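With one protein chain withheld, the remaining protein chains of the complex are depicted in position.
Right, chain A next:
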């Protein structure tokens, strides 16, 4: 095991640093309080969604409905939560519980999560359209204030990213229950043998995913001040890419919350970087994919060197 293989967090940090340096080099004006906030503020909902996806990947499943779910949460936030806060909160709570139920069903019936969540993405999408047929709604004032707050020293986006990473690191890596949850991804049978109810643990993991999905939706509305049923559809793939970019693995319960947040930041930054390069938007998605492949290849090479 070499240094890089042992400390999986190094590579995501280096990727972000390199990309950030390149951005600053091309656009020195970004190197300011205001510039950083502009670069990263859309990363906050993506980071939350990435954490949500990480919860699912942690228990060896994958969530293809996350984008639709975040859109739905955004629509609820922009309508019910704004007009009737209590009803809005209850709906968001119900969404989280339905995620927990989804996890329990997937485990109990041994369904492939990829199929179930793909199906659910149409349900969430339908509900979102039902709530908000055309783009609109408004952000609750407190949410708007929260997302545009200007803390001293570092801009909101950076502070938020640090807080998200710290909280989820404590929850998933440091705490006892987080350890058991990662154990479910590593070897569910041994967790069951130790007397845990795996179905409850999976429901918990999904509930956490639901919670962070809802938070992502709320953060998004706080930034954009309105919502749309399709506002966050691309989050599904962005969140998966973020988890993997951050050093996570698709199977085996190997995840890193800090890495996931860094992955989300990297992906957001990659989009801005490409704009600074004056790359036509038509090519941007492809270029973003190229960056992703580059980072993953680097990781694979380091891993193989470490194993040899």
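Note that in this section a contact is a pair of C-beta atoms (placed from the backbone, for glycine too) under 8 Å apart; a residue touches a chain by one contact, two chains touch by 3 or more; residues count from 1.
Rule of thumb we're sticking to: contacts and distances are computed from a predicted model.
Only one of "Sugar ABC transporter ATP-binding protein", "Sulfur carrier protein ThiS", "Cytochrome c oxidase subunit 3" or "Two-component system response regulator" fits the UniProt record of the hidden chain, and that name is "Sugar ABC transporter ATP-binding protein". From the set A:187, A:280 or A:304, the residue in touch with the chain omitted from the display is A:187, counting the whole complex. For chain A, the list of residues touching the undisplayed chain reads 1, 6, 174, 176, 179-180, 182-183, 185-187, 189-191, 193-196, 252-254.
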